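One protein chain is absent from this view; the other protein chains keep their places.
Chains here go by letter, A and B, matching the order in which they are written, and residues are numbered from 1 within each.
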Amino acid sequence: MIARLSVLFLALAVVAAHAAAQTTPLLSPPAAFDRATIRRGAQWFAQYCLSCHSVKWIRYDRLTRDLGFSKDAVRQELMFPGGAHFAQGMVPTLSARDAAAWFGVAPPDLTLEARLRGGAWIYTYLRSFYFDPTRPSGWNNHLFPDAAMPNVLAPISGIRDAKGRLIQRGRLTPRQVNQVIGAITVWLEYTSDPSKLERERLGPYVIGFALLLSVVAYLMKRAYWREVS
Amino acid sequence: MGRLTAWVDRRFPFSALVRTSMTEYYAPKNFNFWYFFGSLALFVFAAQIISGILLLAHYQPSAKAAFNSVQTIMYDVKWGWLVRYIHTTGASLFFIVIYLHMLRGYLYGSFKRPRELLWLVGVALYVCLMGEAYFGYVLPFGNMSYWGGEVITSIIAAIPYLGDWLASVLRGSFGVGTPTLTRFVAFHAVLLPALLAVLILTHLLALHEVGSNNPDGVEIREHLDARGRPVDGIPFHPYYTVKDMFGVGVFLVVFCAIVFYAPTFHGLFIETYNFSPANPLKTPPDVTPAWYLAPYYAMLRAVPNKAVGIGILFAAIIAPFLLPWLDYSPVKSSRYRPVYRWMVIAFALTLLALGWIGMQPATPALLLPARIFLALYFLFFLSLPLVSRLEPTRPVPQRISAS
Partner (left out) sequence: MTAQAHPLAAHAGRRRFLTLATAILGAVGTAYVIVPLVETLEPDASVKAAAATTVALVPIEPGMQVTVPWQDKPLIVVNRTPEMLATLPAVEPLLRDPSCAVPQQPPACRNRFRSLKPQWLVMVRVCTHLCCTPLYKPRKGSVGPRWLGGFHCPCHGSLYDLSGRVFKGVPAPRNMAIPVYHFSEDEKQITVTAMYPESKLC
C-alpha cells in the first residue's frame, strides 16, 4: 500500500512537472486502473478506434486471461466479423497503406502510446478536439495542433468550436463522455504494460516474502553475533 | 559426507579454499552499513547474468527485429516482463550499489597502502561496468538506444588519430544498425561479462591477500593473539555470511518493490522515449543519458570545445585510478581526518549535482553551475596531495575502537 501510494505520489509529481511545461494543461482521467474499467475501455476502443488503430501486441486470447472476458464476449464485442484470429494481435482490417492514403499518415499502433505520452496526455488529447473548417478533415486539436486524426467520438461527444462552445449535442452528456474517454485511456494504459495487473496481484506476496526473509535473517544474524564483543 | 570431502580434497583444494577464504579469513569486527555493498554487488551481478541469459534466449540483434523481439519478451513470453524488469532494475541498482561501495572506499581510505591494487582493479571493474551498461542500453533499439548509440560512438570518433577508425570498428557500419547490434551483443553478453567475472575474482583474491580495511582504518593483522589470529578479527563465515544474508534480504525488498510497482522508475530505469522504435531521422525531444552516466554527460556539455570536452571526460574517468598516489596522509579513515571528511562529502554532493544537471535539458542557465561543479570534481583530486600533507589529523587508535 505504501509502495503504491509513494508510486502514485511520484507519478503525480511527474505529471505535474510535465503539465507545468505544457501550454495546454493536462487533465487526469476520471477512471481507476481496474479490470472493469479496462473492459469498458476495450469495448469503446473496439467500437471507435480499432477500425484504424492497431494494438498489435495485445492478442485477443490474453483478454480472456487478463480481463475476465469470456471467449464469446471477445468474439462478439471486440473482434471484427471475419478476418481476425483469436490468437493474433488486435489489428484493424483497414490496411496501413489505405489509411496513409486517407489520412496523410498511417494511424500509429497504440499499444505503447500510454508509455510514450502518458495517460493524462491521451485523455486530454481526446477531449481537445474542435471544429475547424480550415482543416481538410474539418477537425483540429488544442493539444496536438493540426492532428491528422478526426474526432471519431463526435457522435457521442457532440461538436465543439475552438472556444469550447457546444455547436451540436452528442448522444451522451459531457460527464459520460469524460468517463468513456477515461476508460479508453485506462485501456491504453493496460495495453502499454499488461504486466501491471499481474505485478500488482503478486507484489504484496513477493515483498512480504522478502520482508519475512529479512526478519528471520536478522534474528539469525543477532543469534550469531551475540558472542562477538 | 566426510569421505566425499576427503576424496575431493585429495584432488582439489576444496576444504583449503573454504578455510582460507571463509572460515579462517578474518575480517574486522566493526564493519558497518557501508560494508553491505560488496556482497550486494556480487548478488546483482549473478542476477544480471541469469536474467541476461534468459533475455538472450529471445533477443534478435538486428535493426529490424531488435525492438520487436523486446516487445515479444514483454507481451508474448511467459514471465518475460519479470525477467526484463529484473534486468533493467538490476542494471540501475548495480550502479547504486557500486557507487555506495566506492564511496565507502573514499570514506575509509580503502585505496591506501597496501590496498592500491585492490582499488585499481575495483575502478577497472567500474569502467567495465559502464561499458557493459552502454552496450546493453543500445540493444533494445528504442529511439533512446539509437541516439545514445550515435552520441557515444561519435564521442569515440573525436579521439585524436585513432578515433574515426575506433568508431567505425564499434559501429561496423556508417551509422548504428544491424552490424552494430550484432557486435554489441557479443560485447554485452560475452566479452564484458567474462572480463567482469575475471576482474571480480581478481578483486576478491587481492582483498583476501591484504585483508579488509574497516571504518577505523587500522590494520587488524598488526595485533595477533597467541594462535596468530587477529584479536579484532572474526571469521568471515559464519559472522559476515549471516550478516550479508540479512543485507540481501533488505536489498530484495527494495528490488522487488521497484520490479513490481515502479519498473520504469518514471523514465529513470527505462527511458520513456525507448518505448518508440529507433528512428534515424528523428531525435527524441531531449536526449538525456542513463542516470548513472549523467555526471559525465554534464561534464561533456560544460566544455565549449569538442576535443577538450572529451579530454575532460577521459580525465574524469582516469582520476580515481590515481587516488592512491594523490593522497599522502598516513591516516586512512576519514573519521580521523576532519578536512578530508568534508572533502569526500562535498565530492559526493558534486557528483549528485552533476548527475542532476546531466539529466536536465541542455539550457544555458545550467552552464555556469555545471562548470563550477566540474571544477569542484577535479579540485578534489588536485588538492588532495596538498591537503593530505597539511591536514591536522586526530589520533588514530591502536586497535579497533569499541563499536
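Keep in mind that, in the parts below, a residue touches a chain if its C-beta (ideal position, glycine included) is under 8 Å from a C-beta of that chain, and two chains touch if they have at least 3 such contacts.
The structure presented is a predicted model; accordingly, all values stated were derived computationally and were not measured.
Novice: Considering the complete complex, identify which of B:H58, B:H208 or B:R399 is in touch with the unshown chain.
Specialist: B:H58
Novice: Any idea which of B:I49, B:V77, B:V254 or B:V344 touches the chain not displayed?
Specialist: Once the missing chain is taken into account, the touching residue is B:V77.
Novice: In the complete complex, which positions of chain A touch the hidden chain?
Specialist: Interface residues of chain A facing the absent chain: 59, 61-62, 85, 87-88, 209, 212-213, 216-217, 219-220, 223-224, 226-227.
Novice: Considering the entire assembly, which residues of chain B contact the chain that has been omitted?
Specialist: 23, 50-51, 54, 57-58, 72, 75-80, 82-83, 235, 237-238, 242, 245
By our rule, only the chains that are shown with their structure count from here on.
Novice: Calculate how many whole Å lie between the centre of chain A and the centre of chain B, each centre taken as the average of the chain's C-alpha atoms.
Specialist: It comes to 37 Å between the two C-alpha centres.
Novice: In their complex, what parts of chain A are in touch with chain B?
Specialist: The contact residues of chain A facing chain B are 3-4, 7, 10-11, 14, 57-59, 62, 111-112, 115-116, 192-195, 198-200, 202-203, 206-207, 210-211, 213-215, 217-218, 220-221, 224-225, 228.
Novice: Inside the complex, what are the residues of chain B that reach chain A?
Specialist: Within the complex, chain B touches chain A at residues 29, 71, 74-76, 81-82, 85, 234, 238-239, 242-243, 245-246, 248-250, 252-253, 255-257, 259-264, 266-267, 272-273, 275-276.
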